[in-house]
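Just passing along the structure, written as C-alpha cells.
Left out: one protein chain. Kept in place: all the others.
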Amino acid sequence: MSSIYFIALPLLFGFTTPLLAKLGKHGIAYVSTAMQTLLFVLALSLLVSTNWHIEVISIAPPLGISFVLNEVSLFFVTLFTFLMMLFSFYYLVHRRTNPYHQESKFFILINMLLAASIGLVLSSDIFNIYVFFEIAGVTAYILSAYEKTAKALEAGIKYLLTGMMASVFLVLAITMIYIYLGSLNLAVLSQTFTTLPDNIKLLISLFLLIGFGLKVEIFPLNFWVTDVYEGSSSMVNALFSSIVVKAYLFVFFHLLYLFMPASEYGTFLIYLGAFSMLAAEIVALKQSNLKRVFAYSSLGQIGFIFAVMASENANALTAALFIILAHSVAKMIIFLSIASIEKTYKSVEIKTLKVMHSPFIVLMMLLAMLSLLGIPLLAGFVGKFLALKDFAFTGQYVVLAVIIIASVIESIYYFKIAGNLFSKEEKRTGLDLSVLQKAVFIVLALVLVLVGTAPWLFSGFIHEAAQVMLDSPTYANMLSGGLK
Amino acid sequence: MIDQFFTFLNEDSVITAMVNIGSMILFFIGLFGLLIQRHILRIFISVSIMEIAVFLFFIGNTFDKRFTAPILGDGHTAFVAMNDPIPHAMILTAIVIGMAVFALGVSFAIEYFKLMGKTDINEMNELGES
Amino acid sequence: MTGLIILMAFIAIIVVAFATVLQKSLPDAVILFMGVGLGSVVLFFVFQAPDVALTEAVIGAGISAIIFLMAIKHFKEV
Partner (left out) sequence: MNFKRDISTRTYSGFALSALLVLTILNILIQNVPSKIHRAGETLLGVNAQEGVANAVTTVVVYFRGFDTLGEIAVLFIAALGIGLMLSAQTKEADKEESNFILQKASKMLFPIIMLFGVYVMIYGHLSPGGGFQGGVIIASGVLLLLISDQTFEVPHAVISALETFAGISYVFIGLIGLIVLDRFLGNFLPHDISEMGMLFSGGIIPLIYIVVGIKVGSEMSLIVQNLLKRRDDD
C-alpha cells in the first residue's frame, strides 16, 4: 500500500473537477466526500499494520524526494483525514441551505488543503516541504477571502502578506542550507547540520523560526491570527484550527528534532510557548466576538503544545500528541457549532448565545470547552495531566506555574461563555440540525469521551509515535537505506 | 593597473563576496521598502525585490565560473565540469510560485479596492476590536 | 570579465531597486521594477543558469509587471 495516494488522490480530484461538475449539482460534493472517506479507511487500514514505509519518487532518497510513512506521520494522516471526512459530512447538509458561491471551487480548495497538510507531514525533502507549505498557504488565503466581504478580503490580504514574508525567509533558510550542506534530504541534513559553524546554524534556525513561526502562530509572530479568524467563515476556521496549524506544528518540531536534537534553544522555546499561552489567554478575556475568543483560545492551546513539544522527551511528546488530538477534535466541534449558530442568528457575538435555544449544541460546546480546560474523563485531561506531570518531573516549575495560571484564566472566559449558554433570558427559535450533522457532532464527542475515559486504548500507539518522532538516527538510517 | 583590477574581480572569493554583498543590499532595499511603504502594490513590489535578492544569492553562491551551464551542446558531450542543476530547478519553482502568489494578492487588492476604495494597508482596519 | 559584469550588474540593479522603492509615481515604480528583473536576468545568465534567466525574463520582468500595471489600471491611478 502506497502513501502517495494520500496526496495524489486529492490532487487528482482537484484537477478533474471541471469534468466532475458535469455530474450534476451534487456530484462534486458526493465524490469529494466519498474520496475523503476512502482516504480515512486507507489510513485506518494502515494503522492496523504499522511499519516504516518509504515511498520513493523517481530516484532513491538521498537524491530525490520521498515520503516517509511511520507511526507519527500515520497518526497525523489519520487525524487529518478523519477530521476532513467529518467536516465534509457536516458540509453536505450545511450546503443545502447555505452553499458557498461557485461551490465546486470550495471542494477543490478543501481537498488541496488536505493534500498539502498530508504532504507537509509525509515529505522528507526540505524544498518539497516548502512547496507544500505554499500550496497550503495559497489555499488558506483563498479560503479566508472566500466570502468576498470586506472583512473576508482584509483577512485574506493580511494572511497573504504574512505568508509571503514567511516564504521569503523560508526560501532564504533553504538556500543557505543547500549552500552550506549541499543536500535537501532531511536524513542527510540531520547528520550534517551539527557540523555547521555556530553562527551559520543560528542564522539558519532564525530564518526557519521566522518562516515557520509565522505559520505556527507562536507569540511574537501571531499578530495576524485573530484578524484572519474573525474575517474568515467559521467553517474555514474549523479547518485552520484543527488541521492546518497541526501540520505546521509537526513540521516545525520534526525539523527541530532532526536538526538540533537536545539543543540549548529548547528552554527558550518552552518559555516562548508558555508565555505565548499566557498572553493569548489574557487577551482573550476582553473579547466579545465568539470567533475571536476561540481564535485566542487556539493561540493559547498552541502555545501550550509548543511548550510541551519543545521539552523534547518521549513522555512530553506523548502528552503533546494527546493534546493535539483533543484540541483538534474539540476545536472542530466548537467552530462547527459557531458555524451553525452564525447560520441561524447571523451573529457571532457572545450575547447571541443567550437567545439560542438548542440543548444539543449547548451540550456539545460545553463538552468541547470542558475538554479544552482539561476536566477529567475528557480527552483534554489526559494530555494536560501528562504534560504537567512531565514539567513537574523535569523541574520546570516556572513553566508549570505559568501554564496553570493561563488555564485558570482560560476557565474564566469559558465560564463566561457557559453562563451565556445557560442564561434564563427568553429563548428564540432553536437551531435546526439534521440527523447527519448531529451524527458528526456525536462522533466527535464520542472521540473526546473515549480518549478521556480509556486513554490506554490509544496510549500504546501514541507513545510509540512519540518515540519514533524523537528518534532521528533511526529516521536518517531508514531514509538513507531507502527501505521499501 | 586596470588589468590587475580585472583579475582581482575574477577571483572566486571576490565573486562570492560581491554576490553576498550585492544580494544582501538588494534584500535590505526590499525589507526597507516593505517597512516604509503603505500602498499594497508597493509592498508586493518590495517583497518581489526581496525574492529576487534571495534567488541571486542562491545561484551566485552555488556557481563556479570555470564550469558551464548544465546543458549538453556547444561541444560538450558529457555531464562533467557543469554547474549544479538543483539550484536552477529550485529557483525555477520558486519564481513561478512567487508569481502565482503575487497575482493572487493583486486580485485580492483589486476586489478590496472595489468594495472599500482603500489601497493603504494601515487603513485596512475593519477587523479587530473597535 | 565575469567579475566585472557581475559588479556592474549588481550596481545597476541596486540603483534601480532603490529608485523603485523611493519612486513617488506607482506606474514608474512598476517600470523600474521591470528594470530590476531585467538586471537579474543578466546576472542569472552570467551565473550559467540560462533556464532561470529565461524564466525570470518571461515571468519576473514580463508577466508580473503586466499584472501590476493591470492592477494600477483598476485602481484608477494612472
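Going in written order, the chains are labelled A, B and C, and every chain counts its residues from 1.
Simple rule for what comes next: a contact is a pair of C-beta atoms (placed from the backbone, for glycine too) under 8 Å apart; a residue touches a chain by one contact, two chains touch by 3 or more.
Quick caveat: nothing in here was measured; it's all calculated off a predicted structure.
Counting contacts over the entire complex, the absent chain touches A, B, C. Across A:Leu47, A:Ile179 or A:Ile405, the single residue that touches the chain missing here is A:Ile179. Residue positions on subunit A in contact with the hidden chain: 2, 4, 8, 11-12, 14-19, 55-59, 62-65, 102, 105, 108-109, 112, 115, 119, 127-128, 131-132, 134-135, 138-139, 141-142, 145-146, 148, 178-185, 188, 197, 199-200, 202-203, in rising order.
Seen across the whole complex, the unshown chain contacts subunit C at 50-51, 53-55, 58-59, 62-63, 66-67, 70-71, 74. One chain of the complex is left out; on subunit B, the residues touching it are 13, 16-17, 20-21, 24-25, 27-28, 31-32, 35-36, 61-62, 69-73, 78-80, 82, 84-90, 92-93, 96-97, 100-101, 103-104, 106-108, 110-111, 114.
In the analysis below, only the chains that are shown with their structure count from here on.
Work out the mean CA point of subunit A and of subunit B, and you get 31 Å between them. If you average the CA atoms of subunit B and of subunit C, the two centres end up 10 Å from each other.
In terms of their C-alpha centroids, the spacing between subunit A and subunit C amounts to 38 Å. Multi-chain contact residues of subunit C (touching two or more other chains): none found.
Within subunit B, the positions touching two or more other chains are listed as 44, 87, 109. Interface of subunit B with subunit A (complex): residues 34, 40, 43-44, 47, 50-51, 54, 57-58, 61-62, 86-87, 90, 93-94, 97-98, 100-101, 104-105, 108-109, 111-112, 115-116, 121, 124, 126-129. The residues of subunit B lying in touch with subunit C in their complex are 6, 8-11, 14-15, 18-19, 22-23, 25-26, 29-30, 32-33, 36-37, 39, 41-42, 44-46, 48-49, 52, 55-56, 59-60, 63, 65, 67-71, 83, 87-88, 91-92, 95-96, 99, 102-103, 106, 109-110, 113-114, 119.
Interface residues of subunit C, counted against subunit B in their complex, comprise 1-4, 6-7, 10, 13-14, 17-18, 20-21, 26, 29-30, 33, 36-37, 40, 43-44, 47-52, 55-56, 59-60, 63-64, 67-68, 70-72, 74-75.
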